[in-house]
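Pasting a structure here, questions to come.
All protein chains but one are shown in place.
Right after this comes chain A.
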Amino acid sequence: MNVFDIVGPVMIGPSSSHTAGASRIGKTAAMLLGAPVAKADILFHGSFAKTYRGHGTDKAIVGGILKLDPWDPGIRTSIETAKEMGIEIIFRTGTIENAHPNSALITLTSQKGKTISVQGASIGGGNIVITKVNDMEVYFTGQKTTLIVMHQDVPGIIAHVTGLVAAGNANICNFRLNREEKGGLAIMTLEMDSDFDASFISQIKAIPFVYNTILLKLN
């Protein structure tokens, strides 16, 4: 915690959990898709489902999908902007089993037909946790510099990626790997103590069997 966690963040109101946090979940989903969005299906759960209109959670989450930051006044008009861009948006409310009260499940489809579903919770003060990607359990917050590598589960990928992280002089403070099944989709999450030289990202992306790599730092 530092002074800017207390006097800050600069954000679009009215609620750090229902607006700032929601926009971050949307932005993370868009980054994980890694391609221009054609369609966004958003399912609100719990308090999000009950109050999303009054809190502007819908505008915030779409703003996030447009990669707007929580302080960007463009959040207010994000739904109109998305429509102008030809993005189809569907809002639904429902129940997600065992989910935090402020949760959303976002399914994004790219212009080329690629899809990804991302479940996230806004846990207070604008902080979020991403708990599922494509039905696979994950756990990352983006509070620290986080490298997320989506890849096929084949031997040697972890060594290859961590080798490049070491070459980038970053210290890993948390490592997690989730996979659908042996040989299936796997998601590697590496949290680091310091910033990571983004020039290494293209090298990680070029590793065979790596589908997508993103560097997340949500503040």
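Basically, a residue touches a chain if its C-beta (ideal position, glycine included) is under 8 Å from a C-beta of that chain, and two chains touch if they have at least 3 such contacts; residues count from 1.
Following the convention adopted for this analysis, contacts and distances are computed from a predicted model.
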Its UniProt record identifies the chain omitted here, from "L-serine dehydratase", "ABC transporter permease", "TatD family hydrolase" or "Asp23/Gls24 family envelope stress response protein", as "L-serine dehydratase"
Of A:R53, A:K67, A:K83 or A:K217, the residue touching the omitted chain is A:R53
Answer key for A:M1, A:A159 or A:A198 versus the chain not shown reads A:M1
Against the hidden chain, chain A presents residues 1-16, 19-20, 47, 50-51, 53-56, 59, 71, 73, 75-76, 124-126
